[in-house]
Structure formats: C-alpha cells, structure tokens
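Provided herewith is a single structure, encoded as structure tokens, for subsequent inquiry.
A protein chain is absent from this complex, but the other protein chains hold their places.
Labels run A, B and C following the written order; every chain starts at residue 1.
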Amino acid sequence: MRYIPNTDSDCAAMLQAIGVRSVEELFADIPRAVVLKRPLKVPPALSEFELARHMRALAAKNADADRYSVFLGAGCYNHFSPSIINHLVLRGEFLTPYTPYQPEVSQGTLQALYEYQTWVCLLTGMEVSNASMYEGASATAEAVLMAQRVTGRNGVVISRAVHPEYRTVSRTYARQLGVSFREVPFTEAGVTDIAQVRKALNEQVACLTVQYPNFFGGIEDLAPLAEAAHAVGALFVVAVAEPVALGILKSPGECGADIVIGEGQGLGTGTNYGGPALGFFATREKYIRYMPGRLVGQTVDREGRTGYVLTLATREQHIRREKATSNICTSESLIAIMATMYMITMGPQGMRDVALMNLRKAAYAKDRLGKIRGYRPRFDGPTFNEFVLRCKKKPGDVLKKLLKRQIIGGLELQRFYPELADCLLVCVTEQNSRNEIDALAKALGGA
Amino acid sequence: MRYIPNTDSDCAAMLQAIGVRSVEELFADIPRAVVLKRPLKVPPALSEFELARHMRALAAKNADADRYSVFLGAGCYNHFSPSIINHLVLRGEFLTPYTPYQPEVSQGTLQALYEYQTWVCLLTGMEVSNASMYEGASATAEAVLMAQRVTGRNGVVISRAVHPEYRTVSRTYARQLGVSFREVPFTEAGVTDIAQVRKALNEQVACLTVQYPNFFGGIEDLAPLAEAAHAVGALFVVAVAEPVALGILKSPGECGADIVIGEGQGLGTGTNYGGPALGFFATREKYIRYMPGRLVGQTVDREGRTGYVLTLATREQHIRREKATSNICTSESLIAIMATMYMITMGPQGMRDVALMNLRKAAYAKDRLGKIRGYRPRFDGPTFNEFVLRCKKKPGDVLKKLLKRQIIGGLELQRFYPELADCLLVCVTEQNSRNEIDALAKALGGA
Amino acid sequence: MSSTEKTVGTRGLAFNEPLAFEQGSPGRIAYSLPASDVPEKRAEALIPKRLLRAGIRGLPELSEVDVIRHFTRISQWNYCVDLGFYPLGSCTMKYNPRLNEDMARLPGFAKIHPYQPEELTQGALQLMWELEQYLADVSGMDRVTLQPSAGAHGELTGIMMIRAYHESRGKPRKKIIIPDSAHGTNPATSTICGYGVVAVKEGPRGVVEPKAVAEVMDQDVAAIMVTNPNTLGLFEDHIVEVAKIVHGKGGQVYCDGANLNSVMGISRPGDWGVDAIQINLHKTFSTPHGGGGPGAGPVALKKHLAPFMPVPTVEKKGPRFTLDFKRPKSIGKVRAFAASFGVLVRAYTYIRTMGPSGLRRAAEIGVLNANYILSQLRGVYDLPYDRYCKHECVFSDALQSKTDIHTLDIAKRLMDYGFHPPTIYFPLIVRGALMIEPTETESKENVDQFIAAMRRIAQEAQENPELLRHAPHNPKVTRMNETKAAREPKLRWTPGDRHAGD
Partner (left out) sequence: MSSTEKTVGTRGLAFNEPLAFEQGSPGRIAYSLPASDVPEKRAEALIPKRLLRAGIRGLPELSEVDVIRHFTRISQWNYCVDLGFYPLGSCTMKYNPRLNEDMARLPGFAKIHPYQPEELTQGALQLMWELEQYLADVSGMDRVTLQPSAGAHGELTGIMMIRAYHESRGKPRKKIIIPDSAHGTNPATSTICGYGVVAVKEGPRGVVEPKAVAEVMDQDVAAIMVTNPNTLGLFEDHIVEVAKIVHGKGGQVYCDGANLNSVMGISRPGDWGVDAIQINLHKTFSTPHGGGGPGAGPVALKKHLAPFMPVPTVEKKGPRFTLDFKRPKSIGKVRAFAASFGVLVRAYTYIRTMGPSGLRRAAEIGVLNANYILSQLRGVYDLPYDRYCKHECVFSDALQSKTDIHTLDIAKRLMDYGFHPPTIYFPLIVRGALMIEPTETESKENVDQFIAAMRRIAQEAQENPELLRHAPHNPKVTRMNETKAAREPKLRWTPGDRHAGD
C-alpha cells in the first residue's frame, strides 16, 4: 500500500520495541463483542490508473460547463479562475498544513489569511473580517446568532428575496435558540418591500437581513433599509452571495451594514457542485468580541520582526468551550487563500472589469430574451448578472428542450417560490459568450 | 499586459533616469532601413479564457489516448505516469530555474540530476551517465561521434533493427565528419543477423550499434554481439528506446556494452506527440572525458557539507569551444528529473512489475492476434512489448477500419521497411487493458 | 544551531515578502478578460448611480509574476505534511494523496452546478450515494448525511437531529453530558443547540466510568457526547455500558468521531451503541487540511434518527440516483446545496484506493506508530496514562518543568529539528500536555528521527535550557508577541499602514 510506508519488518521491529507480539494486542482494550469480524464492505482497492479511469467515467456522467452552456447562478457562480490560482494552491505548503496554531512555521498561511481579512474589509466596506466560515448560508445563520448575542433580542426580519437556502439554514441554526423569523415580501421591482420591512421591525428585532444583489439578481437600495433597522435598534445584516457585484456596487458598509456575510466560491474556486465554498464574515470593530470564527492579527516576534498569529481566541470554542461565540473550528482557509489569490490577481481594475462584463452580458441577455414572444422579465428593477424570466410555456418544459442543445437554461423558481411558478432565474457571467446567449435566445424562440 | 509589470509611469521614470526621451532612442543603433514599419503578423492577443477555449478546440482535433485505444510504440511509449510526478514537476522550484551554474542556490536540481545519473547507471549497468541529452535518436548519433573520437575510426556498423529514425539522425549528424555507415539485416527471428555483423566488422569500424529491445520489439542477444565488436576493437553501442524493458532484461552493461544511450520519455513524461523527450547517455568510466553533455558531481562546501556541482566542464563547449566533445548546452534536465521521480516512485519492484505486465500483455496480444485468420506474427523470436504482425489484407486498410472503432492499431512498417510492407508493428503497454486487446482482436477478425 | 546539525532541520535562503497590499503600481495588471462582445453600456445606464461605487480602494495592482512570487515566497514559510512529520495530536495529519486532487479537478466534478437537473449529475449523485454506503459500513450505522462542512459542523448537525428526535417524542430535554477531556467544539455545539453542559470526569484510567455517567444521567439529559477513541488516545472501553445507561434513561449517544481513523475496520461505533457520529473526512479520509479547511464532517446515524436528516438526501431508485427533499421531519439544512462535494470526491478516491484491507491497515499502523513513540519516550517525558494507546499518545512536561522548561519550549525547539510540534496544552485534563499523533503514513525511520529529537530536547532541557527558551532558532521568525496581538488587535492592513517589512 503506497500510502503506508512501514513494511512487515519495520512493524516487527516496532512491536518488539513495544513489547507485544502482534498489532492485535494493541487493540486488546476493545471489548471482544464489538470487534468487527469481517472486512469492511468497501470495494477492493484499485490501482491509480484503474481508479482514474473509473473516476473519469463517473465524471463523464455529469454535464460540465466545458461541454454545456450553463445559465445557472442562484448562489453558485461560474466565474473564470485564472490558471495561476490552481497552480499556487496546489503547492504542498498551502495545501497540506493544519490550522496555523504554531505561528513560527505557519507564516505563509497566516499572512495570506491576514490579506484575506483585508480584502474582505475593502470589498464589503467593513472594519473587521474573520478568517473564513464554511459557506454563505451558515455564515448568514451565524450572523443571526451574533445579532442575537449583540442585541439580546430574539426576532429576525428577513427578506423573501434572500436566497431560500440561506433562509432555511438560518432557521435550522436558530430555532433551538428561540429565534423567531418574520419574512417580508418583495415588490414588483424584484426587491425587498421596504414598507413591509418597516411594519415588521420593532424593538424585539435583533436584525434585519437582506441579500445584495438579492436572489433574483435585484439590487437592493441598502441605505433606507439600514436606516429602518437602526431606527429600532436592530442590526442590519447584508448577505452577499455574488461578491463579484461589489466590483461596481456601493459597498454594504458604506450603506450602513453592521454585519456583512457572504459566499466567495465565485472568486477563484469554481462551482464544484456547490462546495467547497467560502463563507465570509465581516462586521464593525465594536462587535469584534461577538464574532464567530478565527482571526489573524499582526504582531512582532521577539526580535521585532513583523509576523502574524491567530488572536482573540478567547471568543473561540477551544478556549471558551460552551461560552464560545460559535462552535466553528476547521473552516475554509484554503478557499479563502484561493479567493485572496483571485482578488490580488484581479486587482481594482480587474474587479471592476469583470463586474461590468457580468452586468453588460446579463443586460444584453435580459433584453434579448425579453423580446422573444412568450418571455419577458418578471421584475422591472435593476439587476446585476441574474434576472427572472417569466415564460408562457411551462418553465420545466422549456428547460428540457434547451438541454437537447446542450444548454442549461436556468433555475425553475417554482422550487422555492410557488408564486413564481411560471418563472426561470437566468444567470449570465463573463464565461457566457454572446454566441451562447444568442443560441439560448434562438432556442427559446423555437422552444 | 499581465506578463509585463512596468506601467507607463514606471517607464517614464526609467527613461528619465537613463536620460532619454523615449524607448525608441534606445533602439537608435538599429539602421533605419531594417527597422520594421508594421506590426508583426501574429493574431491579436487573446485573453486567458478565450485562448484556453481556442486551445481546447485545437486539442480536440487530435485523437488522444483517453478517447482511443492506442497500440503504437515504435520509440514512443504510452506508459502510465503516477500523479505525483506531474504535481512535483510543476513546483516552480523545479520548473523555472536555469541550468545549475550557481550551485549554492541550485542544490535541488543538482541533487536530482545526481540521482538521475545514478539510476541511469543502475538501469543500464554502466559506470557513468551524463545529466541528459535531447532524445534517443540524437543521443545515438552522439554515441557514434564519441566512438569515432575514442577509436579514431570512421566506420559504423548498425543493425537494420535499430529504429529507422535513430539511423537517419545518426547519418545526418555523422556525414559531415566523414563517418560511413554499413547496415546489417535482421533474421527471421526478428533480431540482428550476427553472421552478417561479423562480416561487416573490421578494424576500420568505430562501433557496432544495436537496439535493445530492437525496433521490432525483438530482444537481441547482446553478449555475442559485444564480443564480435570487441574482437575488432570497436565499441559496442546499445540504444534503448524502451527502458521499461530493462526492468526484466539483463542490463546492456552486463552484456558488454561500452556506450548505452536511449530514450526516457516513457518514464513519467508521456508521449506528447514525440517530445519533449529524454536522451540518456551512459558509458564506462574510462571514457568519461570523451562524453558529451553535462555531468553533476558530488563534492563538499567550504564547511564540509555534502553538495553537488556541474563538473568536468573542460569537455564542454562553454570552456573548450571548438574542441568540445559536443555542442550541446540546454538539454532535458526537467524531463530527466521527471524520469527520476518515476524511477524512485516505481522502485525495483515497480520496475519489475511494470516490465512484466508489458511483457505479458504483449504476449497475450501476440498470441490472440496471431490466431486470427489472415494475421500472424512475422518473426518467431522473443519480444518485449511490441511485435510485428503480418496481415493478409493491406495494413493501411486494416488500420483505417480499426479507426472507426476508436482503435489506433499500430504502425505500418512499409513506411520504413519496403520488405515488411505487409506488416504492422503493434505495441501493448500496461495501459492497454485486456478488453482493449480483445476489442482489437475482434475488430481485426471482422476487418 | 550546531546541535541540530545532523538532523532534518537546518537553515537556508528564505525571502522577505511584504503584504500584497504594500506592493504594486497603479495600472499594473495580472488578469485578462476578453474584449466585450455585447454593447458596452455604462454602468449608470443600467443601475442607478447612487448604488454604484468608484472601485475597490486599496486592492493592490500587480503583474502575474508578482502574484506568483508573492505566494510562492510566503508559502515557503509554512511547515506542511509534504515537507515533514506533523504529529499534531487529534488532527490526523496523514499524507494527502495527490491523485485525490486530480480527481476533484476533473471537469465533470469541478465544473458542475448544484442546481443542474439530476439527469445531468448522475455521476455526482452516484459518488455521493456510494460514499454514504462506505461510511455507513465503516461506522456501523444505517444512514449518513454528507452535508456538514467540518467536524464541528457535523457535531452541530448530529445534536440538532438528536434534539429533533427528542422533540418528536415530546420535549427536547435540557442537557448534554460531556467528559472533560472533550474537544472544545463539543460544549460549544451543545450551547448552540440550546443545551446546558454536564461535565463528567474521566476515571483514573483516562476513560469515562459508567458509574460517573449513571450519576448524572437523568430524564433531562438529551445525550452524551463521547469522543472515542478519546483525546488521551485511549479507547473508551466502557462505551457499551455507558451507552446502555444513557439509552436506559431515554438519552442518545453522540460520538465525536474525530479519531475514527484508529479503529476503522476494527471496531464500529454502531456496534458500541452510538446513535450518531460525525466523520472528519479531512482526518480519517486523507483530504488536505489546507491550513484550516475545507473539511467535511458527514454524520452517520442509526435508523431512528434518519427521518431528521437534513435535506436533500441521496437516494437510489433502480439504476437512477435522486435527491430527496421531501422529508417532513428533517431539521432543514445546515448549508446551501448538497455538501462540500469536492471534499467528498477526494475522500471517495481515497477509500477506493485503500480498499477494505488498506483502511484497516491504516488504523493498525497508525496505532502501532503511536505505541512505538509511547514506548520510546516513556521515562523521557512524563506519561500520565501509561496504557497502550490508539492513534496518539499524550505526554506532559512534568519532568522538564522541574528545570522550568515547559511544553511550549519543547514544542518550539522541535521546529529547529525540522518537525512540527505536537498538539500542546490539550486535552486540558493533562497539565502541559504534548499530544502526539504520528498517523500511518509515517515510516519507522521518520518516527525514529522524531524520537531522537525529543530525547535530545529532553537532554537539552537539562543541559542548556536557555537554548529551548529562545527556540525556535531556525524558522524565519521566532516566538511571536501574542499579548500584543490580543491587546492591540491589528486585524487588517489599511491604506496608510507602514510597510510591514520595515
């Protein structure tokens, strides 16, 4: 077995040194009754190239974006990842260390995560960021729990234009802590209904949560929402599932957000059937001690050289145990580092360019598709790289027909919004060429 | 341009420091008449992902071994390369240094090449190896030139069972130095005709060159050939185009070879349409100073620590100029390092196993195909992983029919041997499953 | 450091590298994008101006080679499994096979979207379904949810399901029993799930005694969270009895499966009476830790908990695989989409590489290596629980603290010798703990080198304690001022910061 170096004679020498005759003796403390008497029911070992062949065959059963035109977003975005990211992240020095508990021999990871925290702040307009969370939905849930800790209140007002899975996960996390949720509807512009928000807000509310851009691609006007939340002493929580949008959209921090969380898989990592992903979590300095997750801080060594350490661990489970701000331990360092590579590769100009390109392509598509008989945009507000398309025909049937042309045309909204059962959510990124969009339009015209 | 960091303002600052107003001034020494007045005729720049798409489309026009069953060898072997090799060789520390002229900061490359020289000796049974040559054919040519230097003679006797391209390249290299070639035929066993060899040898002959296993996959009996060469004072040169065979075959060194050269692309690098490849070159200690190419030697630093340097450079062009043993400079270090990774990954057991597997699969195929009506092995001697198959039908037509089943069935020998115009050279490696062989057999039966 | 001369650790050329934010030049670029193939409308034409920003101020402007160098240089400041022995206890720093990385990058796995129709993701679903079967058999359980993103996330999911189970039977109950050798995630998880924590002490043999559990077990206790093998590296040999006691009062047994690697193929939590267990794929199943994730923490369950699994589950209907969202008793979801799929691909690849006997052998050799270290350092370092261990052995600095040398000094000195330190000061019940987990992917020679270094350090502690107090000497930086870091938190670069390199 190529992953297990010790040979029989190595083992024999070790057994002798230990003073036992067999490895079994080392397991003598396991009660006989619970010793497994048969081999595991796992297929026999495959050699490297048999296995690679098997995996290629398995992978070929999935329709990948190299072979299909994909217009799916909805919280998982198919952005281009520059080649260097994959090369750099495959360096064993990034791939194979543990969480940087020993700073002297972990400065690479630590500096990269410090850089990560920095750009998250710059992007979101916030003051502090942790070193990553699992992904966007659970980060949203953690934001709710943090708001509860900060305010001591149990109510949550959340927009129905927040990703349905983010809402589900928030409920799943929060219900055992007595948090109650109130959902507010969206308008015909495809954004959160601020009048309804105002009605829902009161002095029992810990936070108001919206998504930016929202699940329909709509661009919420954050400032008045922030004002409304702050008016009742609630925190304003903004979820960003598509951070590429922040290349051109005003930062949530500038609009009054108290906590910004989101999802960073689109920044260099790819879709990967939804994971691994990257939860980010940023807030204002005054709330640092309420934050979940790891924090990297800058300091100096005994000789005065700048360096980085994990810090403020007194918030965390391994120090505070049941009083910790969260139970999170392993998070998504490597994905955070990949996203850092992405952000540094793109720079301010690249982030602006890619955001603009998404905006323009989606606008082109919205315009093009909306002119086809039997299709029109469902909402009339501004959108980023996604929009809702109402179909005369059954959306499910439309999608099936598109599949025949190797086009995955979007998401049936019926799955999450019965009232939008006649709608598709269509996403267009910089990876969708105009030809693809035109092919989609043509296919829809014929479908 | 992402590969060129200096911005216009960087350039302006530098121009000012230099004291010129424009970059053009730095080119003022180029006579006006020969300054190019138009842009280069090269297509406009493509962004990374447009280019990747273009390249994928271009690559898709080639039939690769993931999609086709390939039974081609003939000097370029489709062996499996363990995943770790690609990962390790992509480390910038191996990929992006120059030839290790500065040993203090090149110990990684130097130690790896010292290890390379070591396994080449162990594999071939020789005493010294250089640090690599371009590829097998030119290494064969360099062996001829070296034999000429050692013996002061101008005749070369070479077997017709040596790879036709190795023979062509040897002639191309050697003709301007007055070397004359005599080719000796092969027998019905598919090996060099030793009686003819003996006739061809005389005191004007610098070397006898054979291939092992030979171009037909046949396994030459080296010892008597060595004896014959030595009897007239000629060097015995053995070319090894398929070093995997040396996992089970007696080493040429043990059989009396004076120079062993060959091709190492099969050891971890892959086929790559024939290149980059890896020429290896090994000989006896007494001939070191006649050897072409770089040599790495072990030594110590000023503090007594073991380390490695390029050594015996007085043979080389950069010191000896027109009196050098060769003009070679850049060779194939990285491919040599990949092959070293391969050899160390395989170890003695792996090399034996993979060699046996090639032997057995090819034997199975030879047996299976030889029983099909209209096909039989052309020669009756033992073979390694290749064999010559005589076809009743026109080999070209047979191959064309196989292509329809995604099978590339072998090489038409007519291309190199008019007398074998009814033959195919078929290669079977560990990458060809029995199913593939059976499918080939079935297709031949029907073809 | 002349004394480390013939060991693995030494010094060599390293590169200073400031923060990326402190580098670059306006207008420099490292990215490329195609020219626009659609009308180049101004952003203001599509989005109200008040919602737009000028740009992301502060992001650096570098070229591609600058980015490559930045990350290549800083990467070299890291210790990692690919460079050497990493005996971090409880973290199972085994070798992370490169093949797994290749497989996870196949376009058919990497470039697929979670909302693609099921008929276009049959390969992904099949992989998940098969992985569930494998993990169920390894753990001896009935079902497995693949959704959680790490060990602690699995704990959370498991305890939520237990809570839902109790709720379905009337009330959620109030408390969870946790032995005090437990990892911090266990009590933290309990709190998030709305439970109080009842601590039980391990007995003198380092394991939980049935009596102690019986004393605190009552109808208010929802579950016990027991780590087995535990964080002392010991097998909880009363686990079957403990489970009976807990079950007897209607409680559930949750096992923290972080250490499953040492019993895999030998004994199964399901057979011990465990109702739910998370499996850290980034430990037992070789997926890389990546400096702190991604991981995955599937939870294996007994049948009675299955109705509460998060949605979707993967089901097989004839030859077809589907996602099942219609599970009325489900707790809901603990993350968006199905799972940390890329991590699952790696773990699947690992299992198919190892096969049944390989998995078992991994457990055996890991345990053998740990016991070998235990036997060779016994007497050199204090061994609070001197029994055969499982995946790890736990020493303390009791012998060295006599000369005022502490676990931290020993840990830092190991770096000079070219080793990563063990887990230190955990578990909390051992004062000055040194928790050493070698894993099965280390050869006897590596383990011997580590043992030799540990012995020399023990000697140095006596002969030259200053050397240890000032360790490490070989890495690029030495001990960090952690107090300053916590007192004056500097958690990000801000435009205007001085160059950190100065």
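Some notes on this structure:
Everything that follows uses one rule, which is that contacts are C-beta pairs under 8 Å (C-beta built on N, C-alpha and C of every residue); 3 or more make two chains touch, one makes a residue touch a chain.
Note that the structure is predicted; figures quoted are calculated from it, not measured.
Hidden chain, full complex: it touches shown chains A, B, C. From the set C:G418, C:P438 or C:P489, the residue in touch with the chain omitted from the display is C:G418, counting the whole complex. Screening B:D64, B:E188 or B:E203 for touch with the missing chain picks out B:D64. Counting over the whole complex, chain C has residues 6-17, 23, 25, 28, 32, 63-66, 68-69, 72-73, 76-77, 79, 81-84, 95, 97-98, 353, 415, 418, 441-445, 472, 474-476, 501-502 touching the chain that is not drawn. As for the chain not pictured, it touches chain A at residues 1-10, 46-50, 83-84, 87, 92, 105.
FYI, only the chains that are shown with their structure count from here on.
Taking the mean of the C-alpha atoms as each chain's centre, chain B and chain C sit 45 Å apart.
Chain A and chain C have Cα centroids separated by 20 Å. Chain B has its Cα centroid 48 Å from the Cα centroid of chain A.
Each of the following residues of chain A touches two or more other chains: 48, 52, 56, 66, 82, 87, 90-91.
For chain C, residues touching at least two other chains, in rising order: 27-34, 62, 64, 68, 72, 97, 99, 101-102.
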